[in-house]
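Here is the structure we will look at, set down as structure tokens.
One chain of protein is taken out of this complex; the other chains stay put.
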Amino acid sequence: MSTLGAELTVVGQGVIEIRLPFSAKLTQQHGYMHAGAVTAVLDSACGYAALSLAADDKEVLTVELKESLLAPTAGEVLIARAQIKRAGKTLTVYTADAFAITGSGEKLVATMLATIMTVPTQR
Amino acid sequence: MSTLGAELTVVGQGVIEIRLPFSAKLTQQHGYMHAGAVTAVLDSACGYAALSLAADDKEVLTVELKESLLAPTAGEVLIARAQIKRAGKTLTVYTADAFAITGSGEKLVATMLATIMTVPTQR
Amino acid sequence: MSTLGAELTVVGQGVIEIRLPFSAKLTQQHGYMHAGAVTAVLDSACGYAALSLAADDKEVLTVELKESLLAPTAGEVLIARAQIKRAGKTLTVYTADAFAITGSGEKLVATMLATIMTVPTQR
Partner (left out) sequence: MSTLGAELTVVGQGVIEIRLPFSAKLTQQHGYMHAGAVTAVLDSACGYAALSLAADDKEVLTVELKESLLAPTAGEVLIARAQIKRAGKTLTVYTADAFAITGSGEKLVATMLATIMTVPTQR
């Protein structure tokens, strides 16, 4: 997160928002944010959503993720919003959407479905 | 790629290898590499594999990706290897595996299936 | 669809509902519907949603799908609801949820993200 320059802006029970300002090191030749950065922010949003629901002695592990990149990601800020889709005993599924923010509004640029496992904290 | 510190080590027709040394900024509390970094490297490997097959006036765009994270990623170097699964007129599907390299060998830590679209270069 | 015994119950612009009554041939030893049947219904819902948006001289082709199976599928009827996530020139992404209906209500049992391509009708 700090490597990317992202910021956690909203935390609820199983609901998270992460904001990532566009910067030169995250964009490619045409000014679009790299898919890798968009993916990392969506995955982080799912992970933090899972952490917000986990007991204090647990940590979370992404088991798998599925992502559709819907539009080139141009703008000033990227916002990723994650929420719980269904909680299970071992595995919980989250959905997250990423929006590129420009002067004129929000544009949906990517969507993710992630499976997260809660495991005992390792010391 | 340069933000992560990754290096392209092998380039063939539709076959790519990327090496990423572990560094403090890419690892989390337990010394494991962040899923986001592993994902970014796998996605880059697929993207470069696609670029190696694209005509000079084309560029490539990841349409979607699917990834299973198979084991905690600990070691000294992460290697991602991508190869073409099937080429289509518009869309090409790539598979990529990520291995964590330690003193005692390679361990498969993640696998990806990605769909990439070839589009005319924008100027 | 007819092999499965499914029925299209709602058709809107890019929004579809399919109902599939549970039957012995679609369930396994414990009375749960087979994942394959659930998947086929979700995929069909996405396909019909895409068809509802396609011009008369076009047909639709599922490029890829990603599905999380969230709970064992027991009940009397399976309902799949698909809607458009984002339309593109070549590719459109749909989301679909499957619910198992019992006397006491609906239960979310699976969710899908599918990429569909619109192509000229072959004659």
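Labels for the chains are A, B and C, by order of writing; each one numbers its residues from 1.
Definition applied: a residue touches a chain if its C-beta (ideal position, glycine included) is under 8 Å from a C-beta of that chain, and two chains touch if they have at least 3 such contacts.
Everything quoted here is computed from the prediction, not taken from an experiment.
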Identify the residue among B:I16, B:M33, B:V93 or B:M117 that touches the chain left out of the display.
B:V93
Have a look at C:L26, C:A82 or C:A96 and name the one touching the chain we're not showing.
C:L26
Taking the full complex into account, find the residue in B:S44, B:T62 or B:T115 that is in contact with the omitted chain.
B:T115
Where the missing chain touches chain C, by residue:
2-4, 25-26, 30, 34-37, 39-41, 43-44, 47, 61-69, 72, 122
Hidden partner sits against chain A at residues 63-64, 66, 90-91, 93, 115, 117
Chain B residues touching the chain left out here are 66, 68, 70-71, 85-86, 88, 93, 95, 108, 111, 113, 115
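To be clear about the criterion, only the chains that are shown with their structure count from here on.
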Distance between chain A and chain B based on Cα centroids, please, to the nearest Å.
19
Rounded to a whole Å, what is the gap between the Cα centroids of chain B and chain C?
31
Out of chain B, which residues touch more than one other chain, so two or more?
63-64, 66
